[in-house]
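Pasting a structure below so you can have a look.
Of the protein chains in this complex, one is absent; all others appear in place.
Here the chain labels run A, B, C, D and E in written order, and each chain numbers its own residues starting at 1.
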């Protein structure tokens, strides 16, 4: 890693996810790095994951509205822990149905946030159709927000880079990481945010192990002489567009 | 582009190419950026391109030794223009035959230069077998140089990132750029270096056009609000290993 | 092939296809193996193939309702020959239009059948848009049926493996077989079922040849010493999800 | 998983690896399952990993012969723990140089062992050139051993399936698992075998975590109703050739 | 190039594009070759590109209807220059929303034009969602038009080959040219047609350079001895279906 890795984020981070918990497991470190640097981070949850990712609550006999309220509360708490804003579009899950109305709401959010970086799901996920649906809408809205002719308040969007965050079974989603982000400095905050989601307790260990595993790869790819601590944590991402840069590193 | 793009290179640049002229067309900008920042850049030419890339000289009736001398002189001049060191391994071209002896020489060079960044050819090129051969040796030598048990002077190499530079027909070589490097600040030096290769005069325009074309893409992918000049020049690259970073940008 | 190949199917088979005849050509052997072992096999036809795969009947001047009736009758006869149940959703073809209503009907079927194995079309077919549309709905419904929160009768579905059956021009559909199923023991039943579809008589030879061709590959990949007969028949499939197993074979 | 997963292996297992430790981390479970079922398992190590995978010993000042002796002893101990035979071809590593002589030795081994299943490295590994070199030789030798005209003792080989075992950074090696092997019943033996390699102590935890992670995926892909224990361990593999089978499962 | 390259087009050309200007930049040469040979060429623009590709007009304060009128007029002029018919479906852009009604209109056009060759956008374009949407509808309509049972006037369509024309950033759209079309004989007409689109003046140079660049590749792939002029122009395409031919060339 070169000096460039110590640079601060260049502006707001926008995270667009299908369900209420995704942003914590998959991008909690990236969010915490952004807010720790004093930049804005905004999380948009298209649904609460009320049908597809709340098995325990359903088994406990909760009804739909109760479950949505529980998941909202947990996600808000986790977002607060990470220093991020959070907004729920309540579009329903399992299935998350794509619509131009949803895309239009996302365009408005892009125009308001003016993100410097965008994070979303992978376009392929044979285990969860909501994830690609969210990603498709996130990408379509980004393009629409760039057009001066699109009727929404605010300035036309620039060209913020998009990163796909890590799915649960990366190889099956054709997720070949091209970016390993050192989240060691904010690991404790991510770990803390995970504890805000008690219904998915089995995920805590899983994503702690994953952070360590990606940390080993971070060290392996960064080389031995760069002052990384013995134990680091990392998150993996895949870029959609080419990196634009003034220096190779 | 974020502030990180103004960061200086972190150390020496090593360019490993098959023929004498490759480094100018494909990586002249990256080299000039490195040396302009006060860092060392070293170019290794495995051959002079004496058989495969000197058609005009053969047609003019020159013999092998004359052609090698001409190409050496031209490449040295171009390297000087770019501020780079240059070394010729004189391994022969068309075909460039892979050997452990050549790989071993490259290991010694890696250990001596301790590059922060490595540039070489793509692994696929259906128009030129020497290019993938050079790339395979460059990559194998990099791995060997990392092993403490490999018998060569110097310290085991770290894990410098490797970038493939742009081949002549990128799509046919499965070259999908993931890195667009702004070479506008050093464009004049690259243009000047190209003129040191008079035998390939038809390439001057071709690579001037290409730099402009990649510059348009640089602007398109960087977004409109980032202070890039109306006309920029860029070079395109593909990373072999994941980027390791402390910030998403 | 190891002993495991003589194991009986573990439970019901569910085949989801776009048109009335697909299940015979592409999966008749797999169906017959299942029913021969005493397990349930259910075929769901999203349409009758009344517009896109009934050219002869149209040329003979039949109207839409007549054609649907003909195709239903033929498919019922073929299913009976294979020992399978069959259900028609009559959703229309050319185009088969995807809808949440159709997906919901499939979810109900999954919950009722509780399949141990699922067969459907490939996700890519540049010759027939109905095939990928059927596959997308079959896959989405399978995921929804797994969610305890999805509102449909029955227990949440397990994780039955999904196999794509062979399209008409396999290479053009990126169909690279990873599973060759020995259908020799039930070949006669498949051949008999094909004769239930007289309007597509030209297909009888084509799929007889194909079974032989895949049989040759079965033998080639199984090895010469395994007691397969000189002439075998096979069907080719591609798995969507990793195989889970207790033994490598 | 169907009943077929409880089937016993059909015969000997042959593991061809580049370095002395590979078979433990990547295939220890598959080996132990084989020997637990009373079948033969043979490990062939093309080198000891004396240069490339013995960093600690070099740093401690050992010489080449000492290191080879240490690694041999450790690997023999691990193989014994797993119930496997082991043979070292001592072909050198970093680089492992391909040769027809080595391939010929492998042909002789194939003819002698008559494996029912073959395991080796992936054909792509940008971090370690010895792994693909070993895989290429393992595959070439398998094909040669099949030819009655190849001059080596024994009968022509059948067509044993080949599985690639998991590399250290799977996504970077284009390793998309298509087979998840339940190694829960023999996990303790694999764990014990890992402790026979004290020089790579940091790997113990890494591969314990990996087994758990692959175990979670095993359960996810096998479905919830199949009697797998709460915690399972798995190893991931990729098939080279199509599976031949008499039943879909 | 063999003699076959001097053959005349076999019949009408149909170009289906998302926006009003696409056909000029990407297929102007192919169109002009067709009409120069006395064959019909028809361009269908699904929208005017009024929102997404008319930035300058929006900045100048024009309203939606004005912009549509301007773009229609310009496109009509360019089509006339190329000798082509043009039809606007006015389906709206940014986003171009797919619908069965639009597809049905395209089916009617296919049945009326009976094209011998079809041109459309690539199926992947991460910079512009309208392009893949247009391509998907163009392909679906082509398949539907082939079915005798599809209710639209005219004869069932044959199987005209489909070519994807070149997107703005080819590598990012996975556009690997497999067909290089010599447009030198009609280059002046394409250049003239480009000048009919004054609002996109920056594109004139860009696509002039591109034609030259593809021309260099045309020469490189055709070989040196074939009588191509020193400077040629070309357009690049990708086939969707296999070429059917009576001669290899």
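Simple rule for what comes next: a residue touches a chain if its C-beta (ideal position, glycine included) is under 8 Å from a C-beta of that chain, and two chains touch if they have at least 3 such contacts.
Everything quoted here is computed from the prediction, not taken from an experiment.
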{"item": "Neighbouring displayed chains - absent chain, whole complex", "value": "B, C, D, E"}
{"item": "Chain not shown: contacting residue from C:11, C:92 or C:170", "value": "C:170"}
{"item": "Listed residues C:56, C:72, C:108 or C:212, member touching the removed chain", "value": "C:212"}
{"item": "Absent-chain interface as seen on chain E, which is shown", "value": "1-10, 13, 30, 33, 116-117, 119, 156, 158-161, 163, 177-182, 217-218, 220-226, 236-237, 239, 241-249"}
{"item": "Interface with the undisplayed chain - residues on chain B", "value": "50-52, 54-55, 58-59, 64, 67, 94-95, 97, 126-129, 172"}
{"item": "Residue numbers in chain D that touch the chain omitted from display", "value": "100, 103, 139-140, 143-144, 147-150, 156, 240-242"}
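Throughout what follows, only the chains that are shown with their structure count from here on.
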{"item": "Chains in simultaneous contact with chain A and chain E", "value": "B, C"}
{"item": "Innermost chain, where centres are averages of C-alpha coordinates", "value": "A"}
{"item": "Geometric centre distance via CA averages, chain D-chain A, whole Å", "value": "36"}
{"item": "Two or more partner chains touched - positions in chain B", "value": "156, 177, 217, 220, 241-242"}
{"item": "Overall pattern in which the protein chains touch one another (line/ring/star/complete/other)", "value": "other"}
{"item": "All touching chain pairs, where touch follows the definition stated at the start", "value": "A-B, A-C, A-D, A-E, B-D, B-E, C-D, C-E"}
